[in-house]
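Only one protein chain is missing; all other protein chains are in place.
The letters A, B, C and D name the chains in turn, as written, and every chain counts its residues from 1.
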Amino acid sequence: MDSIVILFISGLLGLFVGMRRQPLSALVISSLGLTGAALAAYFRGQYTSPLAAYTAYIPTQSAVVILLCIVTLLAIWGGYQRYRQENEHTGDYLSLVLFSLCGAIMMAQPNDLMLFFIGLEILSIPIYVLVGIEKGSALSAEAAVKYFFTGSFASAILLFGIALLYGATGSFQLVEIQSNLAIGIWQSPMAMIGSLFLLAGFAFKIGAVPFHFWGPDVYQGASNAVLMYMSTVVKITGIYAIVNVFGQIFRDSYFYWIDLISLLIVLSMFYGYITAWKQTSFKRLIAYSSIANAGLMLFALADIHNSNIFLFVAAYAFATIPLVTINEFADQNSDDLSNWEGIAWKNPLVGAALVLALFSLAGIPPLAGFFGKFSLLWSAVPHIPYTAVLALIASVIGAFVYLRLLMLALKKPEVQVKKALSAEQTIVLLLTTISSITALYLI
Amino acid sequence: MSLQIISIILGSLTLASALMVVLSKHPVRSVIYLVVTFFFITSMYIMMNAQFLAIVNMIVYAGAIMVLFLFVLMLLNLNKEVEPTTTIGAQFAAFIAGGSLFLVLITALKETLILGQSYRHQDNQIGLVKELGNLLFTKYVVAFELTSILFIAAMVGAILLAKREKQIIE
Amino acid sequence: MQAASSIGTSLDFYLFVSFALFTIGAIGAMTRKNMIVLLMCIELMLNAVNLMLVTFSTYYGNGDAQIFVFFTMVVAAAEATVGLSIIIMAYRNLKSIDIDMYNQLKN
Amino acid sequence: MAKDLTLLFILALPLIGFAINGVFGKKLPKAFVGGLATGVVFIAFLLATTLFSGLHGTQIVKLFNIIDFDGLRINASFQIDALSIWMTLIITGIGSLIHLFSMGYMSHDEGYHKFFTYLNLFIFSMLILVLGSNYFVLFFGWEGVGMCSYLLISFHYNDAQKGEANSLAGRKAFIMNRIGDVGLLLALFMLIGQFQTLEFLRIGKALQDNAVLQGSALFFITLCLFIAATGKSAQIPLFTWLPDAMAGPTPVSALIHAATMVTAGIYLTVRSNFLFELAPATKDIIMYIGLATTLLAAFMALRQNDIKKVLAYSTVSQLGLMFVALGFGAYSVALFHVTTHAFFKALLFLGSGSVIHGMHEEQDIRQMGGLAKLMPITHFTFLIGTMAIAGIPFLSGFFSKDEIMAQALHHNPTIYVVLVLAVTMTAVYMFRLYFLTFHGTFRGGDTLKSKVHESGTSMTLPLIVLAVLSVFGGLLNLPGLFFKNAAHWFDHYLSHGTMGLDQVHNAHLPFTTSMALMIFASTIAIGAFAWAYLTYSKKGNIAKADEAQNGWERLSAQKLYVDEIYNSIFVKPLLALSDFAGKVIDIQMLRNGVYALADGVLNTANLSRKWQTGFLSNYLFWMVFGLITFVAYYILKLSVWH
Partner (left out) sequence: MALILLPLIFSLIAWWIPSNFTRIFGLISTISTLTLSAVTVCYFKSNEPILIDLGLRFVRFSIDSLGFTMMLLTNAVFFLVFLSNFKRELVHDIRFTALALLMQFGLLGIFTTNTILGFYLFWELTLLPIFLILYWFGNFEKPRAILQFFLYTLLGSLAMLLAVIGLMHATNQQTYEGLLSADLNALGNTSTLLMGGFLLAFAVKIPLFPFHTWQAETYTKAPVAGTMLLSAIMLKMALFGLLKWVLPIFNGIATDFWRWPVIVLGLIGIIYGAIIAIRQNNLKTLFAYASLSHLGLIAAALMLQNGETNQIAVVQIVNHSIVSIGLFLAAGIIEHRIGTAELTGLGGIAKVAPRFAFWFGVLTFVSLSVPFTAGFIGEFFLIKDLFAAHNLTGILASATLILGAVYMLKAYQAPMFGPTKVTSFEDLHWSEITVFAILSIAAIYLGLSPQCLTDFVAHSLSQPTL
């Protein structure tokens, strides 16, 4: 809660500073805001918030908030390069990101579907705008249109699901819903259909097949800075929300959904990875890879109580952000994969970050991505072993996708051209690289 | 019994006007039909004694939002433009999908606990402003406050997107 | 109870209307190519949800759902604002509000 | 000196020679290298004679432990008994002579030190083979001599014309030997399975104590041992490598492919006599294989024109003869022939070496003739060798061969008849060889004739010594009809000091029969001599050119086309199989299959990306579709459940 307040205020401040064309100050304010929000979340256990007395509060775990803040911090730094040059919209961009993050924090671990829905909208609406922030670009406009319409359509579906659930149980409180449903979900088709609508809405948010269509198009149309934010924060929030909502509502009966979840997992992973293979645009590649990763994330639903999604999403975010940063580094205005040829040779830090990020995404130990995957599979394997087998086969295809990108980036060029990273990019790459490695402490 | 008849008539009109929203070729007519639909929905709210919502729906939806729609339509000066058409196949597919969706939803209704149950008139004051106001500013005050973020964001976004860039003018 | 006699006043009728509205909205969203109409269809879907929520609220005698409807309207308003400005922005770029013209991003 | 120390010295000396020559040989003077190599072998021979003279029963010398498992303990240990010492004497004795010969023969070779290194290594391996006290150590030596044989056959791999052929011959020998080795290996495994030990003494004792062993097991063990023996001793079907092995330098042919290594198969059989005695079926197989080999090889030798090839087939034939004896269970007889054969065949090979050396590497007898005057010592010793092998009375070969014939007659007169045929052929081709080489006129042209010379002392000395041995070798095992007391000395010697042989008793024919046999044999030999003299010396016939040969001659000259048959039965199918497996199965089916699978999976990307049409309406449609599928699935599931 305090984090939200801090973020909101710094967002407002950023907005005003941005109006004065001072991008750096806006960045500093936003960074401070994010840091403050993370700290507030960290110290939240130390004192009681006055608002906690109310029934509808936000019980988000501090770890998630901190993760979201850090990821956002990295994202705005990684994408800052562009806004330093075109300082027109820096303030708007930063404050919209911060507002959106408020929504993410609200919806990540809700206990009340109403707050959850509002959070979802606060998260989504600024992103609709952010996608279209490149006003001169037709692609950006198209992406914004597509994202907006699919997004509001999915919101409507989700809302419908919430309404049906309410109809079946008479409450928006997850705890009450659970206790009212305890008589048995199969006695209430309405609740069942409601939860399926809910699931569809979530699947849209994290971009699982067949609700993934917005992903590639929107990712491609969005600028690198926005891509960095939305490919990480939205997914993290989405998966946390679904785990939380389903974990609470179907505390004892989540396994009813397992076969559907398995289907989603398998479809997403195979579709995502296979389609990623033939992409020529980096952003689309990342988009399809994120579809597949969404499938992986859904493993968390196989055993809701024991799953630990944190590691996976963190690893995913810390691998995606440097990659997009490198894409920004490669060429600001194009996302064609040909820009990636031999890019590792332009800068040693880029090379290191790239190798680690791609191997982390491919899930090869001892990098963070492996531990994420492992912790997901650890809880899932006893419940859906055959899905796990299929998922791992899909992972092999995925590894191919990443290795292909890696080979492209590592190809030794005829003439080596050095290129410097900007300061923020350096920081982002350093931090993500280090964090990829420091996952070792998890051993 | 009269209530019953009124309900049925209202319901049918709602659906009819909603269908017209989808079916009419001209966007302005769609807007008008939408306003009509909202009007009927509002009246249904009143039937259920949800007075506050009825008012809000009338003011916000039929009033503000729909005017905005019209405004944008006029702004873009689209009323003369030929309405793009959809292929028959796509329409058919959409219709099948919609139909099955509806069927599926009806299944949800079947065998539901509340099927066939009438209103509970014993506590019908909840839809009044006082009751809701109480609830809104105690239990849901956090949510209420947080919507301000939504609005700020929407505002910033709307201005940001709709504002003409200088470069475009020059 | 007497299902036949209570038609119209019973909840399931409103639910039926709401479902029908939702379906009409969805079909409209799938078939119409004009972006503004599309947005209206989505508004229709949201209204269907509102209607359902109010119905349930009446059934349970619980104000929560009506508060929710209030918030939904808020959200719908914000969404409409942003949506319309996106449409304007897009129109400036492509000079069209035919959704099928927005087909650069694919595969 | 204690016996065990002596034994170790015998083993160590060639190894030392090998090491010194191998490491420093290149920098040392040639005389020293050759002298050292010859010296160590000769000293080993002297040491072996001391062991021989002090031989008393069987003694085991344990060196160290190779492997010690719960069920199986294998030592590097050596056995001193009559058999092993006798073989040691042959190896070191003839070995030192051949070393001496090589000093002259190889003097102009650039690989001089390498040659002696290999020779010493061979002597060492061969000693290990015959001295080992268990099958494992024997196998060590067995493989070791195979390796040395390979190295020495392909010694002249750098030769401009024959280099490739030489190395191919080495390879052929090694591979053929390997096939035999596998037989030995399997026999060893079965022995371990049956007896949990590989020690000769313990196996023999176990068999004595408990003779009721599974008959079929023993049959297979002995069969595998015999397969090993066919490989090493060039019997049918694994004999084709030996003629090819003549590609090696002539001393090598003398030492390895005539005197010592090829007799390892006979040694193995004699050593395992306690096994073979209990497996009569195997003995029959041995006998018939030996018979076939001796006959066929003798036939092939009839029309060979390469001086060494004649001797090679003769060796195969003689080895077959020995196996016939083994098949009859006449172990000491076989070993007696091994001994005499070692003398005269080494002599013949060295003689041929001397001829080749004198003729400047010319091996074709059609280019020779009349060498008797040019190379008197060689001529004389070669004549003795020829007479010995042909069975001219009172030379060594006469006695040893006669013993075998006697055994044959005793067991089966039909076999005797066949053997007579083989022996006749032996006499015929040997005398043909002799007369074509040393009599008549020189056919190699005048330039070559002027260069032909008698070999040096280091080469003639071994010839003389071996000639003496060939003459008097028969004294070792005189038949009973000459000197009652001294007769059958070798039989007694062996049977008293060798495990198992004391159980075996050779059959002795009555006086008149023996006498008749001897006279018959002598007649054959002398008759062949006379025929060859008349044909090649008096009439001056020379070997026909290839084109002029008639049916049987071509068959003989082309070695019955065995190589060709093997080539088309074994080699070509194997190569074809290899090609098939490598190209079709491995690359086309497996590898390309994987590629196709991967490509197939990845190419579905072309399809799957079409799903992303770019039209918003389609996206919405698919979302609704997904939603319906969700719900429909659960409704179905619900109705199935309830």
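The definition used in the following text is that contacts are C-beta pairs under 8 Å (C-beta built on N, C-alpha and C of every residue); 3 or more make two chains touch, one makes a residue touch a chain.
Here the structure is a predicted model, which means the values were calculated and not measured.
In the full assembly, the chain not pictured is in contact with A, D, by the touch criterion defined above.
Among D:Ser154, D:Ser354 or D:Thr378, only D:Ser154 touches the chain that is left out of the view. Summary of contacts with the chain left out: across D:Gly54, D:Gly193 or D:Gly527, the touching residue is D:Gly193.
Considering the whole complex, the residue from A:Tyr42, A:Phe255, A:Phe310 or A:Phe374 that touches the absent chain is A:Phe374.
Note that of A:Tyr147, A:Tyr219, A:Tyr254 or A:Phe359, the residue touching the chain absent from this view is A:Phe359.
Against the chain not displayed here, chain D makes contact via residues 64-72, 125, 136, 139-141, 143-144, 146-147, 150, 154, 157-158, 163-164, 167-168, 170-171, 174-175, 178-179, 181-182, 185-186, 188-190, 192-193, 574-575, 577-579, 581-582, 586-587, 590-591, 594-595, 598. Remark: the residues of chain A touching the chain excluded from display are 355, 359, 364-366, 370, 374, 377-378, 381-382, 385, 388-389, 392-393, 395-396, 399-400, 403-404, 407, 410, 412, 442-443.
Everything below uses one rule, namely that only the chains that are shown with their structure count from here on.
Shared contacts of chain A and chain B, meaning chains that touch the two of them, come down to C, D.
The greatest centre-to-centre gap from chain A, using C-alpha centroids, is found for D.
A comparison of the B-D and B-C interfaces places the larger number of contacting C-beta pairs at B-C. Centroid to centroid, with C-alpha atoms defining each point, chain C and chain D lie 97 Å apart.
Touching of two or more other chains is recorded for residues 609, 612, 614, 616-617, 620-621, 624-625, 627, 631, 635 of chain D.
Residue positions of chain B touching 2 or more other chains, listed in rising order: 86, 90, 93-94, 97-98, 101, 104-105, 107, 109, 112, 114, 139-140, 143, 147, 150, 153-154, 157-158, 160-161, 168. If you check the complex, the residues on chain C that touch chain A are 15, 22, 25-26, 29, 35, 38-39, 42, 45-46, 48-49, 52-53, 55-56, 59-60, 62, 64-65, 67-68, 71-72, 75, 78-79, 82-83, 85-87, 89-90, 92-94, 99, 102-107.
Considering their complex, residues 609-610, 612-617, 620-621, 624 of chain D touch chain C. Interface of chain A with chain D (complex): residues 145-146, 149-150, 153-154, 157, 186, 189, 192-193, 196-197, 199-200, 203-204, 209-211, 213-214, 216-217, 259-260, 271, 274-279, 397, 400.
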